[in-house]
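Removed from the display is one protein chain of the complex; every other protein chain stays in position.
Labels for the chains are A and B, by order of writing; each one numbers its residues from 1.
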Amino acid sequence: MSSVWLPCGDYHQDYAEDQGWWQSRVIKGKMILVLAIMFLGIPLVAPDYWLSVATMVGYTAMGALGVQLLIGYTGLLTLGHAAFIAVGAYTSTLLVLQFPWPAFILHWGLAYPISIAVAGIVAGLWSVLFGLPCVKVKGFYLILTTMAAQFITVDFILTQYVSQIGGRGQAFSLPPGTIKVGPWAIENDFEVYYLMAVILALMVIILANLLRSKVGRAWVAIRDNDIAAEALGINIVWYKLLAFFVAGFMAGIAGAFWVSNTAALSPEHFPWFWSLWLVGVILIGGVGSIHGAIFGSIFMVVIMELLQMVAIPLADYYPKLLIDFAFIKDMAFGLAICAFLIYEPNGLAYRWWQVKNYFNLWPFSY
Amino acid sequence: MKKSILLGFLALLLSGIFVCGFSSMVVAKDIRIGGIMDTTGATSDVGKDYALGMDEAFKYFNEQGGVNGKRIKYTWFDYGYRIPEAITKYKLLKRLRSIVIMGWGTGDTEALSPTINKDKLPYVSASYSAHLTNPAKTRYNLFFSSDYSTNARAAITAWFDKKWPTKPDYGKRKPRFACCYMFASPYCSAPIKAIKDQAKMLGFEIGPDQDVSLFALDTKSQIMALKEFKPDLLWHGNTTMSVSATIRDAYALGLNSDWIVNNWGFDENLPRLAGDAAEGVMGATPCAFFGQPSKNMDIVVASAKKYNPGIPLDKRLIRTVQAWGDALITWEALKRADKAGDLSGPGIMTKGFETMRDFDIGLKASPITFTATDHRPATGCLIQEWKNGKFQPVEHVDLKKRWPEKWAKEWLGW
Partner (left out) sequence: MELFLMTLTTGILVGGIYALVALGWVLIYKCSGVLNLAMGELTLIGAYVTYAFYEMHIPFILAVVLTLLVGIILGFLTERIFLDKLIGEPILSVIMVTVGLSFFFKGAIEFVFGTDTRVFTPPVFALKPINVGFLKVSPVYLWSFILSIVLLIILVCFFKYTRWGLSMQATADDETAALSLGVSARFVYAAAWAIAFMSAGVGGALLGNINGINISVGYLGLLVLPAVVLGGLNSVPGAIVGGIIIGVLQNLSGTYLDRYFPGGVKQIMPFAFMAVFLLFKPYGLWGWERIERV
């Protein structure tokens, strides 16, 4: 699905261009536009609330990228991703709050960035721990073990042990000013959005490059037929565990980011519902592509916001709508997933690919 | 065909953006108050009634002229007892320019506390956690009722004063005490340290805590674990749903001990859910039950009938009255601050709430005092029990009178 189309007169002059990410001038222009919108357009134009919605989209996308890696690229069915995000968030919070940092690190504002990196690594290792069953089981059974991972991590270890560290208090509150990246304190929505944009862009770049390399090819081979892949000499145990590690790493970073958005942390941020939400996001967006994760996030978050916008004025006539809005959201989520899986099994990314092709081939029809 | 789908989607998106960019018309003389309530989540059995009561209270205040003539615009959202939702809704309410927020749960109130202190937004919560009563740490958090730790200490003291002397083993040994609550919930675990301190002070033998989820339906294994300890008194810190399940199981398994329950677990629904097992259960009551004769109760009942006629009056709970409690002190504070001409956050605090000395809201609540160094509104609590088909008072314990040194010096803030 990715044969590069070059318009007339556009040709490559050296190997670097041939291997480049943005291969034609149209694509270059398009990507610069996207980056401009993401980094300049939205923060400067959008009102405060929509900025936080955009941050939410970014956060969902970060989680969805990890799940996409596991399900879409490696074929490992996972239903416990929220647990790894939680591990990252808690590691980061505890490091920022409790670790005795030397004075110069605090002075340079490096505590939080270091904690993000450590959170990623810890979450990655934790993810490998719960990914170990994938060596022996697959398919449905792997779903069950990752579900077990979710419950054990969040409902048990985090809720009972970790959140009680430092005295009573299920929710860790980070006082304003503790989260600093270098000289900038991350305090309002504007700064959080920029942090999200930077992290998301880095994640996409890293993941896309990984997928283009030998590692990525091995993952796709495992997805397609893992016994055949083994027969060809790919060490499937190593690559499966690597997939879990990378997905966990990304989840950890997403969790560490989330801490800066909410400035308070409790296990309720990472229920099983969130794992299901992420899987739903990639199914709606399209399994097997990075676009899918991003489109899915945008779609799901925006639809939920629109639903709320519609429900609020109506609530004056039917107060029950507002009181029970959470239930309507549940129903909408369920119906959305069923509808998409029945009628659009390839997701939004497929439609995007169709649109792109239509314009690429225009005025020809095939 | 593809084009029309695209156009349709685009049209939908644009109309959506149009709708949400549209802010509601602002009347300059409106006072905007925000509300974050739980009507669908883990504590919604008590939260829904509270949310309805709060809504009715503000409608009544507008009928009485609002705040010195200015209309109150009260907007509330449900957050389902999920802290991340609470934070999102708080940001939304801030964007809608609320000057006071009526909050709900302990977890999110404590999590939002640094933020509201930075934003200087008065936050009147339904969480009566003692961790919110020290203005040195939480300047802008308030509530009308005696806090959970005061309730807990008062409850165990009332049992010790009135019930322990009637037991056969009185004088021969130390009474045994244990707590049942949801370990992971900040609301449930708020007063545990205080009640254990009180128990030690009064001379109880303290047993192992039992974890009972807010949603629990089956607590038999926890009760069976308690049977070995044979407690005389058990504290339950959850809301009515799980309290009734635990009491029923204790009754079914023959665990003969007395119960003292936190105020959010003790209401008109408890005997309905627990049946015979609720006989003799004691609980902390910060105000009168719905319909109990007291000053201002007629207004509460009349408003409930007028604004929510669809819900029969016998289904309303003490939670409505608690909502009125928080609403009444907010109204009074806003009136005072407005008369002094300062409706900013610090103004409402210093010229509104903190000028209250023994302010009586009726509804059988203790008179309310806020000072710049102490946000504990009441010094004691009335403990009642369910006996012979109705609620009867056991004792009103005034902690300040009995232990004035400890009240003033040691017990603030936990």
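Note that a contact is a pair of C-beta atoms (placed from the backbone, for glycine too) under 8 Å apart; a residue touches a chain by one contact, two chains touch by 3 or more.
Predicted model, so just to flag it, every value in this text is computed and none were measured.
Enquirer: Looking at B:R71, B:K227 or B:K335, which makes contact with the chain not pictured?
Expert: Of the candidates B:R71, B:K227 or B:K335, B:K227 is in touch with the missing chain.
Enquirer: In the complete assembly, which of B:A130, B:A158, B:L233 or B:A277 touches the absent chain?
Expert: B:A277
Enquirer: So one chain is hidden, and I want to know which residue out of A:V198, A:I303, A:A336 or A:V355 touches that hidden chain in the complete assembly.
Expert: Answering carefully, the residue with contact to the hidden chain is A:A336.
Enquirer: From the list B:A136, B:M201, B:L217 or B:L313, which touches the chain that is not on show?
Expert: Counting the whole complex, the residue in contact with the absent chain is B:L217.
Enquirer: Tell me where the left-out chain touches subunit B, residue by residue.
Expert: 40-41, 44-45, 48, 183-184, 208-211, 213, 215-222, 224-225, 227-228, 241, 244-245, 248-249, 251-254, 269, 272-273, 275-277
Enquirer: Just the residue numbers, please: which parts of subunit A touch the chain that's not shown?
Expert: Counting over the whole complex, subunit A touches the hidden chain at residues 71, 77, 133, 136-137, 139-141, 143-145, 147-149, 151-152, 155-156, 159-161, 164, 225, 227-228, 231, 276, 279-280, 283, 287, 324, 327-338, 341-342, 345.
Just so it is clear, only the chains that are shown with their structure count from here on.
Enquirer: When the C-alpha atoms of subunit A and subunit B are each averaged to a single point, how far apart are the two points in Å?
Expert: 37
Enquirer: Inside the complex, what are the residues of subunit A that reach subunit B?
Expert: 47-50, 52, 159-160, 163, 168-171, 173-176, 189, 262-269, 271, 302, 305-306, 309-310, 322-327, 351, 354-355, 358
Enquirer: Show which residues of subunit B lie in contact with subunit A when the two form their complex.
Expert: Touch residues, subunit B against subunit A: 2, 5-6, 13, 16, 19-21, 39-41, 48, 51, 77-78, 80-84, 87-88, 91-92, 95, 107-108, 110-115, 118, 183-186, 189-190, 192-193.
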